[in-house]
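With one protein chain held back, the other chains of the complex are shown just where they sit.
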Amino acid sequence: MSHIVIDKNRCKGCYLCIEECPKKLLKIGDKVNNLGVHLVEFDDPNNECLGCAMCATRCPDMAITEVYKG
Amino acid sequence: MTECLTKTNKKVLTKGNYAIANAAVIAGCECYFGYPITPQSEIGEFMSGKMQELKRAYVSAESELAAINMVIGACSTGAKAMTSSSSCAVSLMQEALSYAASDQLPVVLVSVMRGGPGLGNIYPSQGDYNQATIGGGNGDYKLIVLAPATVQECVDLTYKAFYLAHKYKNPTVLLADGLLGQMMEPVEFTDYPYPEVDNSSWALTGAKGRPARVIRSYAPSADDQCEFLENLHAKYKLIEENETDWEEFNTEDADIILVSFGSPARNTKSAMKHCRKLGLKVGFLRPITLYPFPSKRIAELAQTAKKFISVEINMGQMIRDIKLAVNGKVPVELINKPVGNPPSVEEIVERIIKESEE
Partner (left out) sequence: MTTLTQTFKIPESIKKGSKFSFCPGCDHGVAVRLVAEVLDELGLRENTIAVASIGCSVTLYDFLEVDTIEAPHGRALAEATGVKRARPNKTVFTYQGDGDFASIGMAESLHCALRGENVTAICINNTTYGMTGGQLGPTTLLGQVTTTSPTGRNVEYYGYPIKIAEHVALCDGTAYSARVSLDTVPNIRKAKAAIKKAFEIQNKGLGFSFVEILSTCPTNWKKTPQQAHQRVREEMMPVFVPGVYKDITEKNN
């Protein structure tokens, strides 16, 4: 199924990806990385991800390192 | 302008500027970038025709800033590249020379000095001794500086400039003056006498089958910069040990030693000979490399000589290096012309007679 991979150490918490997701599957999470940033979380309980890579295309830090469609 | 010049292996009559340009071509200069300024414009004029004829790179740059940075770009690929300029325009290049020294690139700059400061005039001058040997760029760096005194030496030291620049990965200046640039003398263009230096370990060629290479001077960490500068200066020490070059005559028993570089060295040498005829114990030393400066030899000679006299076309610049070498042991005097033709033989002899009477 379509999904994304987030590298928690690359995320700087700009949250630009959140509004890009057409299915609103990204949100600010509780976990904090070594930059002190509340990480973006990918939450897709109903397998809605399209694998469109809009989030990764938007991310200025390549924190969304991989996107798969299928 | 390009007609007479190829490898001759016999004497031809030519001007200093053409001699330098043709020697650069024979040395294998692949790229010339330049902007006109008197008294060295013949170099660019010659190169514009010759480089196109040979299908090598030539650019009439929009400024000296651009020209020297084009040289840096070309040198970053390991190419033999040069620019030529004069005084107030060499001032414009100081930033890039600092970068090139930091980047450790084999930049060759021909600097044909004219009067200064500011726009000055187009008469011969040695007013840029300090600019070349101390430098006007920022940071602790050194340029190798070669100073020809004859048109033949304009050829030989141009060859050497390319060799040393590549051997030590260090910007190298051929420091001539307007007199040499415009003077005609018989010269011989031999084959380039030096081995080709292998640049393959550092040149930018595209990161094929190896990690990418970066030529940079930005050093965000102070520790890295300390280490870098120590290594850079270890290289300078090596250059000082291996490449210091000068010639000297009648110095062993001399009471007075005349020191002069470039075009005034010619009259100075004649003056020394004349003084010897008069029975005066006068010697002559001519630094051929201004950096590295023959300080060690001058210090040795200060053990026996009673006085040094620096002969220069400026207000006295090299004299400071002589004083540093002599380190207060004996007096160092100056015979100078602020700008224009060098002090005449008569002037120098007259002054020596006066000095020896004291």
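Residue numbering begins at 1 within each chain, and the chains themselves are lettered A and B in the order written.
Assume contacts are C-beta pairs under 8 Å (C-beta built on N, C-alpha and C of every residue); 3 or more make two chains touch, one makes a residue touch a chain.
Just so it is clear, the model here is predicted, and its values are computed rather than measured.
Screening B:E45, B:E95 or B:E350 for touch with the missing chain picks out B:E95. For the chain left out of this panel, the touching residue among B:T8, B:T38 or B:T77 is B:T77. Touching the missing chain, out of B:M47, B:A66 or B:I288, is residue B:A66. Across B:C31, B:M47, B:I319 or B:V332, the residue that sits in touch with the chain not pictured is B:C31.
Touching the chain that is not shown, out of B:L119, B:A207, B:L278 or B:I353: B:A207 (per the contact rule at the top). Subunit A residues in contact with the hidden partner, per the touch definition given at the top, are 1-2, 4, 9-10, 12-16, 19-20, 37, 51-54, 56-62, 64-70. Residues of subunit B in contact with the chain left out of this view: 30-31, 33, 57, 59, 61-63, 65-67, 69-77, 79, 81, 95-96, 99, 103, 204-209, 211-218.
By our rule, only the chains that are shown with their structure count from here on.
Taking the mean of the C-alpha atoms as each chain's centre, subunit A and subunit B sit 60 Å apart.
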